[in-house]
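Just one protein chain is left out here, and the rest sit where they should.
For reference, chains read A and B in written order, and residue numbers begin at 1 within each chain.
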Amino acid sequence: METFLFWFCGAAMVLGGLMTVVQRSAVVSAVWLIFAFVAAAGIFALLHAPFVAILQVLVYAGAIMVLFLFVIMMLQGPVLEGERRRMKPALWPAVAIPPLAVLVLVGTRIADHGTAAFTTPLPAGFGSPTHVAELLLGRYLLAFELISIALLVAIIGALAIGKEERKLPWK
Amino acid sequence: MEVTMTHYLVLAALLFLTGMTGFIVRRNAIVMLMCVELMLAATNIVFAVFARAHADGGGHVFILMNFAIAAAEAAIGLAILVEIYRRRRTVNVDDLKALME
Partner (left out) sequence: MELLNINIPDWADLAWWLPEAILCGTFLVALLADLVVRGRRPWLPFAVSVAGLVTAGAYAVAALDPGTRTILGDLVVVDGLAAYFRLLFIFVGLVTVLFAWTAEEIMGRTRENKGEFFALTVLMTAAMCVMAEAKDLLMLYLSMEAVGIVSYVMAGYMRTSLRSTEASLKYVIFGAVSSAIMLYGLSLLYGMTGSMQFDGIRAGLMGGQVDDFGLLVAVILVIAGMSYKIAAVPFHYWAPDVYEGAPTPVSALFSVGPKAAGFALMIRFFYTTLAAGPDAAGSAGLVQQINWPLLIAVMSAVTMTYGNLVALRQLNVKRMLAYSSIAHVGYLLMGFVLLTETGLQAILFYLLVYALMNLGAFLFVVAINNHLRSEHLDDYVGLGFRAPWAGVMMVVFLASLTGVPPFAGFVGKWYLFIAVMDKQWFWLAIIAALNSVVSLYYYFRVVKAMFLTRPAEGANLSPLKLHWLQYVLLAVLAIPTLGLGLFFGQFTGLADRAILMMTTGF
């Protein structure tokens, strides 16, 4: 069962990624990207990371991609047309394959090296919301605080950059 | 065939390079940002693989932080794009002078 799910989600994810890249229209790209992200959530679930899988769907495929789609819809027409690609599609594999070969080699070598394997027994509740929350509010509390401030800056920045006039809405 | 760590790592490498290739060959700034999101998703999978392998929840925390960073970068990038589009009526990086050098 796990094997089937892996191949299913993996194939869907790679297909989604490829279609994101090759589709000429930004809207269609975005939809395929959502598809890829949902498939990636399946992969996370297979890797015993249920909480991450849920958030992948909620935050990534949900919120972030909706933001993308919203912007594309807002800009409409010109965004979708007139893109001159940098090189012929026939040449794309030439860009992709050498680094891919390196990363695949790295992946297989690390896996074969045996410092890490999937045989490590997992504690009960590994990757559950409770487990992640304990880490997030315990050991990683400082990181949690830092990210909250970074997000605040992003919100203020996006508002300040995106506003129509020179004045911020609250002024 | 049993699914091993190798499978997951190769899968992540595939996704990462798909994103990177897209980033190199596409010229639409929105799609370029989407390709970066693909690359980030691929690194998240690597983190999840190793979190599983080492039975260490720290990897999951890293993924969650990465979600937040990705969201923040996307928000700022899109805001700048909207601003440029408003003035130039294009988000095609070929038409943007500063980006061409």
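Methods note: contacts are C-beta pairs under 8 Å (C-beta built on N, C-alpha and C of every residue); 3 or more make two chains touch, one makes a residue touch a chain.
It should be emphasised that the depicted structure is a prediction, and the values quoted were computed from it without experimental measurement.
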{"item": "Hidden-chain contact residue, picked from the options B:Leu11, B:Val25 or B:Val49", "value": "B:Val49"}
{"item": "Positions on chain B where the hidden chain makes contact", "value": "16, 19-20, 23, 29, 32-33, 36, 39-40, 42-43, 46-47, 49-50, 53-54, 56, 58-59, 61-62, 65-66, 69, 72-73, 76-77, 79-81, 83-84, 87-88, 96-99, 101"}
{"item": "Missing-partner contacts on chain A, residue numbers", "value": "102-103, 105-106, 109-110, 113-116, 130, 133-134, 137-143, 146-147, 149-150, 153-154, 156-157, 160-161, 166-168, 170-171"}
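Methods note: only the chains that are shown with their structure count from here on.
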{"item": "Chain centre separation in whole Å, for chain B relative to chain A (CA means)", "value": "6"}
{"item": "Interfacial residue positions of chain A with respect to chain B in the complex", "value": "2-3, 6, 10, 13-14, 17-18, 20-21, 26, 29-30, 33, 36-37, 40, 43-44, 46-49, 51-52, 55-56, 59-60, 63-64, 67-68, 71-72, 74-75, 78-79, 82-87, 89, 92, 95-96, 99-100, 103-104, 106-108, 110-112, 116-118, 120-123, 126-127, 131-132, 135-136, 139-140, 143, 147, 150-151, 153-155, 157-159, 161-162, 164"}
{"item": "Residues of chain B defined as touching chain A within the complex", "value": "1-22, 24-28, 30-31, 33-35, 37-38, 41, 44-45, 48-55, 57-58, 60-61, 63-65, 67-76, 78-83, 85-86, 89-92, 94"}
